[in-house]
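The structure under discussion appears below in the form of structure tokens.
Yeah, one chain of the complex is gone here, protein chain that is, but the others are all in their spots.
== subunit A ==
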Amino acid sequence: MKFNTRRGTVLVALTLAASTALTACGGGDGDGDGGGGNGSSSITFLPKNLGNPYFDASSTGGERAAEEFGGSFEEVGPTNATPDAQVPFINTAAQQGVGALVVSANDPTALGDALEEARDAGVKVVTFDSDVDPEYRDVFVNQASPEGIAESQIDIIAEQIGEEGEIAILSAAANATNQNTWIELMEEYAAETYPDIEIVETTYGDDDDQTSFDKTAALLQSHPDLKGIVSPTTVGIAAAARYLSTSQYKGQVALTGLGTPNQMREFVEDGTVTAFALWNPEELGYLAAYAAHALVEGDITGEEGDTFEAGDLGEYTVGADGEILLGDPTVFNADNIGDFDF
């Protein structure tokens, strides 16, 4: 019993000491720091995950734009591309009171509440690359229309395999918003335009290099008559190209999809890949940063018909549902790949 009383006293004393220390510090410093992170055009980029060359390029574009309009730029993000890992970063942006948050969402709805809370705290929300439901953001900077992307990839593969035969799709994660939309449109478009092409399987490499590599091997084994693979993800197409380039299928099985020139250069040069497509992610990040800046400055509100200047890219108009369209995808092949560096 004696022990308990003493123990209790020490506990109370410690708690008091701790809380006094905390209150003192919290109160004394409160106002000074609040203004620090609150620059009007402080822009935070939150890609799906860090260490992804595609998002490295978009952040390069975002940073260049921020330099041009004199804002501050920061890139944060999780290591795993999941929505629950992204939420704390959105919360942090709300705590910091940044001017605008530029997000590529890992899920269309799961980030909704966090984004709403950030907007309540005065943060403008721009989505790029992967959208959330329109009520959760101010504008969405769309890299290309889904139809444009789906059709260009099917056209490229159709040309390479002579418009007939079996093809397969190597996608990113099974939940990936973009990829699922494109795959659906690719299936529709292929069925209408190229009746002799059959999409035999859609497999998921989870945007992981090794998984995508293994899934490519599995595809080629389970479908001996496969004539082509479409991989609408930069990680997937590079892994598939790496597998094909060292296998007996090199030159036999066509590969196209969405890839970055720097990743695909060697495979275009050694003949594994003839042509692939992509919008320019650097321009995408650049445009997204300018859209964020225009929102922070009050030049646009996200209403349809609002216009703003985006540096080198010229003037853009906000379309229906707050969408801003970057333009058509670029097709890269042996002739033009030397002109690009991202």
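Observations, loosely collected:
Here is the rule we go by: a contact is a pair of C-beta atoms (placed from the backbone, for glycine too) under 8 Å apart; a residue touches a chain by one contact, two chains touch by 3 or more; residues count from 1.
Here is the rule we use: contacts and distances are computed from a predicted model.
In the listed set "Autoinducer 2 import system permease protein LsrD", "Succinate dehydrogenase cytochrome b556 subunit", "YciI family protein" or "Uroporphyrinogen decarboxylase (URO-D)", the entry agreeing with the UniProt name of the missing subunit chain is "Autoinducer 2 import system permease protein LsrD". The chain that is not drawn here is touched, among residues A:Ile43, A:Ala66 or A:Val87, by A:Val87. The omitted chain makes contact with just one of the residues A:Glu74, A:Glu166, A:Glu266 or A:Glu323: A:Glu74. The chain omitted from view is touched by exactly one of A:Thr60, A:Ser145 or A:Asn175, namely A:Asn175. Although one chain is not shown, part of subunit A still touches it, namely residues 2-3, 6-7, 10, 14, 18, 21-22, 25-26, 29-30, 33-34, 36-37, 50, 74, 76, 78-80, 82-85, 87-89, 91-92, 94-97, 107, 109-110, 112-113, 121, 173-175, 204.
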